[in-house]
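All protein chains of the complex are present and in place, except for one that has been dropped.
Then we have subunit A:
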Amino acid sequence: MITGKTVQSRKTQALLLLLSPITILLGAFFLIPLGIMVVYSFLEPGLYGGVEWTWYPYNYGRIIGWPLNDYETFEPIYLSIFLSSLKIASLTVIFSLLICYPAAFWVSRMSERRKSFVLFLITLPFFANLLVRIYAWLLLLRPTGFINMALQSIGLVAQPLDMLFSSFAVIVGMVYIFTPFMFLPIYANVEKLDYSLVRASQDLGATPLQTFLRVILPLTLPGIAGGSIIVFIPALGNFIVPSFLGGSKVQMTGNLIERSFLQSRDWPFGAALALLIMASVVLVVMFQVVRSSRAQARGAA
């Protein structure tokens, strides 16, 4: 009895010891800044940056229309920027999914040696700095860049295409950056797909489409959901790609936040926008958590 208790308390101690570094790290570098952002978003902007310590909920009014005072007016443009950020992030998820899903099946059927080589290739881009890689896309997409040169020399187009500084360029850049993040969770899932279930479905007379929709897709869905979330969240807050490849004409909420802090000296407004992004991310994650815990409950039943 006594020994049992000691083992129990040792286990607790070990757990505390193991969990405390990450807890302290998250507490110090995530919760405290988050708290500061929440507080700042309800304060008045200081004339020269910083904040005035007066209660000022009107930063939110400027974005969502309520509450307002004489000085802050509702500007629907902020919601429309947010909606277009949602659109760009969703398109990024869709295109990277379309690339990664078939690729994951292809890689999972390779021999072990080729498989590890391909996985190494997929992580290879991380060895180069992100800015350098985005800059490379700028060089590829510009009118005198490689892609236009190639298209012109094989006679496909007469005039160089205007690809740079457009939504197209932004989505290309985003898909390029986030593809590895989509690939790895999907691959992990596809890798352990039980092919005996696929064969069973074929034996029982299912068409290929039925096999895919009723067996393969549900079994790989957790990987798709995980990859989509990992891509969607950073894509929504991205500001480097739109400012480089979108020429700052395509803008996302991230650009607006950067500008609030560095150009217009309006920290509380930047904080309010950042919390808006955060809230929508939390919603997406909650949705996924609820969905997967329901699925688990169903599985257990």
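We take it that a residue touches a chain if its C-beta (ideal position, glycine included) is under 8 Å from a C-beta of that chain, and two chains touch if they have at least 3 such contacts; residues count from 1.
Keep this in mind: contacts and distances are computed from a predicted model.
For the chain that is left out, the UniProt protein name among "2-oxoisovalerate dehydrogenase subunit alpha", "Acetyl-CoA acetyltransferase", "Putrescine-binding periplasmic protein" or "PadR family transcriptional regulator" is "Putrescine-binding periplasmic protein". Residue A:143 is the one among A:143, A:222 or A:237 that touches the chain missing from this view. When the omitted chain is restored, the residue from A:87, A:109 or A:249 that touches it is A:249. Taking the complete complex into account, residues 47-50, 75, 77-78, 80-81, 131, 142-145, 162, 164-165, 240, 243, 246-249, 251, 255-256, 259, 261-266 of subunit A touch the chain not shown.
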